[in-house]
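And now, subunit A:
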Amino acid sequence: MGIEPGRLHFSWVSSAEATKFIEVVNEVTEAVRALGPHDNFVKHMPKVA
Partner candidate 1 sequence: MKVIKIDKKDWADGLAKLSGGYRLFGPVKDKEFHNFKELDNGELPDFDFSNTKLSAKSMVFPQAEAMFKYSLDENEADHHIMKEAEKDYSPRAAIGIRPCDAAAFLLVKKNFDTPEYKDPYWINAYEASVFVGLACNNPCSTCFCTSAGCGPFHEDGLDVLLADAGDYFLAKVITDKGEKLLQAAGWNTEADAGEDQIETLKKEAEAKITASVNTDGLKDKITTELYDAPFWEDVAFACLNCGTCTYVCPTCWCFDIQDETHGTSGIRMKTWDSCMYPLFTLHGSGHNPRGTKVHRVRQRFMHKLKYYVDKYGDGIQCVGCGRCIRLCPVNIDIRKVCELMNSYEPADAACQVA
Partner candidate 2 sequence: MQNPYLPYPVRIDEIITETEDKNLKTFKFVFLNPEDEKKFAYKSGQFGELSVTGKGEIPIGIASSPTEKGFVKFTVNKVGLVSSFLHTMKVGDIMGIRGPLGNWYPWETMEGKNVVIIGGGFAFTTLRSSIIYMLDPANRSKFKDIHVIYGARSPGMLLYRDELAEWEKRDDINMHITVDGTDDPDWKYNVGFVPTITEQKAPSSDGETYAIICGPPIMIKFTQPVLDNLGYSHDQIIMSLENRMKCGIGMCGRCNIGKEFVCKDGPVFTLAELNNTPKEY
């Protein structure tokens, strides 16, 4: 529907894997930041008559 590849990630992280969690979050954050903002689904005040 118009979301670029790389903006959505899936990972298994067990509750015991704190280090992996940090890594995954950092990776995802960097990857998404590199893509820049995605404005398609940003809603503004509805334009009404």
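Here is how the candidates were picked: all candidates are chains of the complex that A comes from, given by their letters.
To be clear about the criterion, a contact is a pair of C-beta atoms (placed from the backbone, for glycine too) under 8 Å apart; a residue touches a chain by one contact, two chains touch by 3 or more; residues count from 1.
Please read these numbers as outputs of a predicted model, since none were measured by experiment.
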For subunit A, as assembled in this complex, the candidate in touch from 1 or 2: 1
Touch list for subunit A against partner candidate 1, complex: 43-46, 48-49
